[in-house]
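A single protein chain has been removed from this complex, and every other one stays in its place.
For chain A:
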């Protein structure tokens, strides 16, 4: 009891001090109502102090007598009376408990009425749709107006409704708002209609529900919590159900969770043996299920079942979730725990998190400048008005165009006029703030992701995974990545594990060359026969292909008393039993590959398939099976093994599942010979610490030194430990993943103590994981080391090449892995991240002081390097003698223990400086949160774009932390994908994603933002110059329709099309010259300089557009709307020609968009000027025909465009020819190279070009 967790102590103390408990007499050890399975030893004490009720335990009840009374009445019946109706007796307490413990709910099995009367439990009707016909309008509007853009529009519209400010006609001012509102509403409505349809489809499905004693079909939306549901094979689970039984006597059911998490392998779920034995398929079971409140974690479930007073723990293995499909099981019966929107699947169906791209952040900064512009020009309007009114104030009543009469309520004095003018100016000049840009950007990103998803280069055929774009807001961030953080396993490597070497009892069996099928035919036949298992009348054979070491095979087939034979036996036992793998029987299908295999083997033999969530375990189990220890069956209470032809059943007393803190897994099993054993496998550091060593227990070994045998044994064991450590080192160096295997025979005392705590822990509703972990420490000590395993994880295809080109592109690649240092380094070498000429800085400290010293020392070296760098920078081309020693690139290798200290506030700056000075950084043995910590450090300090790529649940925090999170949708579940922004099948697709799509997205969007600023501002400025000629009154020469349509119709489509389709370089060129990626890192497509240059150009262009027609038509008889018409055409033609000048890739879509827009503008004028049915239209009736009939307008149009674009064109030409960018040169090479020989492969040409 020395190792008792402090958490448990108060509970134990409370037992004797619980005065009202009528169950104190029961000894803690005595099991009650045991119906088999693992949980036969629950007592009333454990019940009374069960964490679920902990708030009402005796300590607290002393202070709250009222609440205790309820507890009392609740507990006594369930302890004493073991009646089927025990659930009914829970009534009295239920209300108060509801108050006291809002963290759980009670589900009465097969009593939905009772279940639902007390809690607000949702029915099974799902309603993913947001709107109904009635609520659509108000709700959709409400949601839309959450966005800044719409509020801005709304403000403008409201401003315009003030009569004094009404610049637009009332209706025209509504257009922009209506346009976006209607467009968004149609989009939302369409999406919602689809959801309605799928909801209806879902709700109309039927399942068999126990009604009046028989299972009858019931519609899904009628199913209630607490009902018992029976599902047949291949049916979809209607709600989250706790399994009660299945067609398998042991209560196993197999489900496919494809709909839930995308994993297609079968998972096994168990009914508790206790319930399965009650034949739930034939009639109702009574009892209660006390479960936690609904939550979205699909990998966790904590509950317990109260079955006639017996408390059974229920965990994630006992529940099947909505959306899963029952497979390979004739029927299952379960009780509904959560229904409808409370199911985990529904709770998880929320959209992706939103990140904001860097470009957009910069864009917002520049939008701030535009707001300043807007205010300035509106102030000019306001002050100008004030000035003009002030100077003419005396004469206003007799000025014909003003005629101020005595009772004029429109005139509000000089100040009033100024304010009115200011506000009116805001209305006219509103599109200075490019609200439409935000909408266009969304459309453009949607288009860009469409192309990313459709890219065949990023489709992985082997796993049939296309590219997934989960975030829609950060496409362009892909073009600016500076730091790449990569996980190792599954990301750089394939995560297809292969058992490679075994170290058993200090002997290395690494000669695994014999293929059981192809090699020694006789041996393989013998093995195959051994592995055949009779289950009923059918024969099953493991479907295993693994390489075997003949020495180990021989050892295993030798008699039991042979030296090492026992250790080898236990070693194999651990491999086969200590895991979460589910053997699945696979029938021989009449088609496909399997037929061939079936023909080779006995025709009656089916295959056993090992399915599980961890590829490492799959590899180990397969290996064990290949050596003759095959796992045949696994239920929650027992494991059936075929040990060299003999079927053995092991009772499972408890499982301590793998967790990232303990880094090991153990099972407690009762062997066929009634001994109870603890089988452990885990990471070497974690297991080696708890292996019994003579050194660690010297006092005991001294005492027992008399015992010669034990001394010898201890000595032998110490030797084994040393040798195994050596083997582990070797394995790691070869890049293998290592695990240590150990076991221990438990004494009766240990077992009993452990059982007591384990029972408590495993029925706990809160912190069950923590309690189980603490329980595990009770037994996980003084282990006997059996050996170690080495599993190979092959590098993925194209990884070294990809890393090389990523680095060529100036991206710093860091590896953050949970693997051992040696493994990490060897993978670093094999994927060409590390090279021999690198100077390795290894930091491997356990203390803060040591860590600090190591970093400072390393920084001393770095210090030399940085001064050397500075000197080279300041003295230009002078050679520097100091530089000699630091010519070697540095590589930093740091482990998790050091990072604990290094990531602290005092040291992180030093760590950061050291790390960025190194060319390569490898962090090994890091915990998931540390990964995020490192990413966060670099992100904060460097302000550069970071990208994290990983595949497992341990990468989730890192993926979420980084600016861009990329997931490899591999074999380790879907958590990483769920957390990611982008996901694909292979690491090597990063090249295509970053160099090609990232580059394009960034270039396209950067240009698009600048262009949109320009196109709106140039229009506004043309309007602005006009008010200098209207006595500063906020009047425009343009018609309302033109004002509104300009940014919505005349010029929006081309920018969107360009934003989606323009291409500066072909993907071949981009992949051939990774350095071209640097343009995004240097922010060449969008920066402040470009913004101000664009604004200058905009100013010039607006002056030209305004003044060319002005000078041509000044002192002429031109009317307001004719000049306005000319201006609008000039602006549209100009901005489109400007865009045309910058487009680099003209395909038919671009042509249609640009020239179509120009034509649409003319058409728009013609249509609007031909209509005469309203006041607004009459004012400019027939104007365009007059304009078009005048040669001057055409000449001024041409003149305007040429003069306005001349500076831009000249600058562009000069820059391109004299200071060409890399992109420009590559583009020239691409086009000219392409022209030389169109028919031959252009890539060849480019490769040649690339060679020098």
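The definition used in the following text is that contacts are C-beta pairs under 8 Å (C-beta built on N, C-alpha and C of every residue); 3 or more make two chains touch, one makes a residue touch a chain; residues count from 1.
Keep in mind that, in the parts below, contacts and distances are computed from a predicted model.
Student: UniProt names the one chain left off this complex as which of "Translation initiation factor eIF2B subunit gamma", "Pyruvate dehydrogenase E1 component subunit beta", "ALA-interacting subunit" or "Latexin isoform X2"?
Tutor: "ALA-interacting subunit"
Student: If I consider the whole complex, including the chain that's not displayed, which of A:405, A:747, A:847 or A:1088 touches that chain?
Tutor: Here the residue in touch with the unshown chain is A:405.
Student: What residues on chain A make contact with the chain left out of this view?
Tutor: Here the touching residues of chain A are 167, 328, 392, 395, 397-405, 408, 410, 424, 450-451, 453-456, 459, 461-466, 496, 543, 545, 586-587, 589, 591-594, 597, 609, 877, 879, 1029-1031, 1033-1035, 1037, 1061, 1063, 1067, 1073, 1075, 1078, 1108, 1110-1120, 1122-1124, 1143-1150, 1172, 1175, 1178-1179, 1181-1182, 1185-1186, 1190-1192, 1195-1196, 1199, 1202-1203, 1206, 1210, 1212-1214, 1216-1218, 1220, 1222, 1225-1233, 1249-1250, 1252.
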